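Apart from one protein chain that is not included, each protein chain of the complex appears where it belongs.
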């Protein structure tokens, strides 16, 4: 049964495994001070035209988020996120477990706007309430939408004016930046945020996320926090070799483009079959709304998540494509769909 | 320059990389619910004759320790460890960061005894002090010593009599169990502790530690804690495939035996050259005490840690061997040593 | 300028100060083990027909809430509260600071219903999300409403069926239980919840809240938590003497009745003047909606909180009465109001 359940059903891109094989027996320093990591960091810095950023490699997104936010915030400070934000719902209270409240903003498209942030600031007026200090964005968002340059610039300006940190969760940053609708670059992201991470796990790595810290005050003694949160791998090379391979050339972006292309194929096919979507998604996750009996039929042959109800008779499902998605599988899905429709 | 600095200078054993390659494109479930992890868990359970234990795979030792201890302990409860214990000194306060004190016991050989535990219990008599609740052991210890069966049985009995959890950090459990002096088995460890972990990172895995929970009350809802601490890998298969390969046959133990054999070669050679050791270590870490000028000379050709001063003119160094240590390298070290001695 | 801003503008009821004076130089045990505290606990137990409950005295409500909830919950467990709940907004993230998420339920009247709890349970389905474990109620609520017996019984039944703890914040429990609309008794509260507290600070004490723990499993080693959170007073007698005086006879309830009577006077007067209220409040807090120019006029002579906007031209204000509110002051307020209305 072919799975469109997520973008981590397969393991790593073959070039990455090959790189691991080739470097396997070389003795290197531990704890992320190996030559692969150092070189990968240099390559990524160059990609964002920023020799000054600090970059740290992590094993997963929740780990990255909790380490970064707990290092950045003082005990009374809170993060602000869209209600769909991954840290708000799907990380088992990981941020709260480090002592910080996450304030929710209702958002239909998974994105935040300055006026929504202003409303949160207005409500939190004194020391009886937490102090909103960090704005958490995801790009692409948990429901597939992406930020445009103008939107991110507005948010960035607002945050600087109000002394808020702007943090961007890039678990699917590759897909966002390679979307046909995107007008942001990696240097833009680095310039407009205080910190963000480049997701590897969902874009071809076995595991790995690269946290980029641009604001100087947030860089200080950050490795202590990585170690304290159990995120400093003895064999940090495992992450370094992977990011080195992903950014040695355009591999990172090529993989994201493939995922997006497969999602576009799927989206176009479903549109042609006459169905609509829960949300506008130009990235590698799409959320078609289908009759429940059609969903049951498709579920006999394909794996996917049922996302939400859409009335009594229909539901939105989530289809995710990845670097590894086969065009044949998309075609098979659409064929099954068409056949079911009769 | 050849390194005896630690047992994670190389990456993974070739059979493990091969297994990753072979399973790479197979679609499986995420978050440790893949077939590789399930099968690895079954194999490990069989190795310890315990169908009932829960086993969870982690990326590293600090992560394993902090997730387990914070899940097991209530807020007012504390862990007790030897002063050399990894959680006490070398995890950047990871346990304290989850809210729990770690009480230290002075110990020359890195091991704990019931009378020392009794003294801690005697001191902590009421609610103005933390309540000692979990005893943390390492086997082998941070200074290379190992627990004998009788010693672990005494500790286990004491802990049960005093309602203390017994937790064993097995970062180097392979080396301990394969030591020539060892009389403990994996089933013994499972029987005598409430929880322990089988270290992979320092014994041939790219990354990976397998936490084994034997006491029923500690098993409950444990996956919530893994996720909350950022330790639940989307591609949990990365850990599953490795432990499957390590426990498919005797690979895990073969690798540890090799590491021990290399350490024994080194130990015997150094002894023959007339030098003594800081501590009795029958495992893969040895701590010879050498004149500082000899250390300087060896450091021109080999990497190792200087562990502690031994007077003005000498120091203890730490030499660590691993599954990957080459016999030639040990011979070269000893030859250099002999030559230096003139 | 007379204040209706809150119920803690004055200090303590004269009988309480008198009791402190009379017992002042008697030597007693520290840390809440004095004879006054023991006797106060006995009196309160008798009031709720429950010899088996544990009772601990605290200095304030936030302190009580954070100590209780962090002692009751395991790290992955969350509290559920109405969006107006004090712990959600007005305690500076105190619960999150102990590591626990507080899930919000929208509620117009500040109260919770089983169907709302069910919806929260439905959403939190696996280990990627926190586990809702404790339901936090306030009675009276932060907006003056109170729970009826039938409502609390339904909630209690639901919580027991779903293994949820039911916790009731009684900062203003006196006012709730003495409301003309109330049909609950202190024994009912003790029977229907797992823990609750009897608020003293807002009902005549200098400081003091009495936490009552009814469920056995939540009682264990609770004093450790009090001490750890900095809530164990060396001179615990300061709390004991006060609760002894409040529950020696009907003083606690007499004071609440007075506060309610003053609020009723105010409410009736405002109603007669032709104005309505934000919420139905039969307790000592009322929220009339008044034209902004009327509010400005009243604010020249009286202190109160402006609670929320009600369109462009009007706002809801909060008027709070207490054991110390003078009938003359209420009359003066209403007279000023009438005069302003012309």
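Chains: A, B and C, in written order; residue numbering restarts at 1 for each.
We take it that a contact is a pair of C-beta atoms (placed from the backbone, for glycine too) under 8 Å apart; a residue touches a chain by one contact, two chains touch by 3 or more.
A quick note: this is a predicted structure, and the numbers were derived from the prediction, not measured.
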Identified contact with the non-displayed chain, of B:41, B:78 or B:112: B:78
Residue in contact with the excluded chain [from B:7, B:54, B:127 or B:209]: B:127
Absent-chain contact - pick from C:76, C:101, C:133 or C:229: C:229
From B:39, B:96, B:109 or B:188, residue that would touch the chain that is not displayed: B:96
Hidden partner chain, residues of chain C it touches: 2-3, 5-6, 8-12, 14, 17, 20-21, 23-30, 59-67, 91-94, 97, 201-202, 206-207, 224, 227-235, 237-238, 324
Sites on chain B contacted by the missing partner chain, in the whole complex: 75-76, 78, 89-93, 96-102, 104, 127-130
Sites on chain A contacted by the missing partner chain, in the whole complex: 70-71, 74-76, 98-99, 127-128, 130-131, 221, 223-228, 232
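Heads up, the rule we're going with is that only the chains that are shown with their structure count from here on.
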Distance-maximising chain from chain B - centres being C-alpha averages: C
Whole-Å separation of chain centres (CA-atom averages), chain A against chain B: 34
Separation of chain A from chain C, taking each centre as the mean of its C-alpha atoms, in whole Å: 42
Gap in Å, rounded to a whole number, between the CA centres of chain C and chain B: 51
Contacts with 2+ other chains: residues of chain C: 75-76, 98-99, 127-128, 130
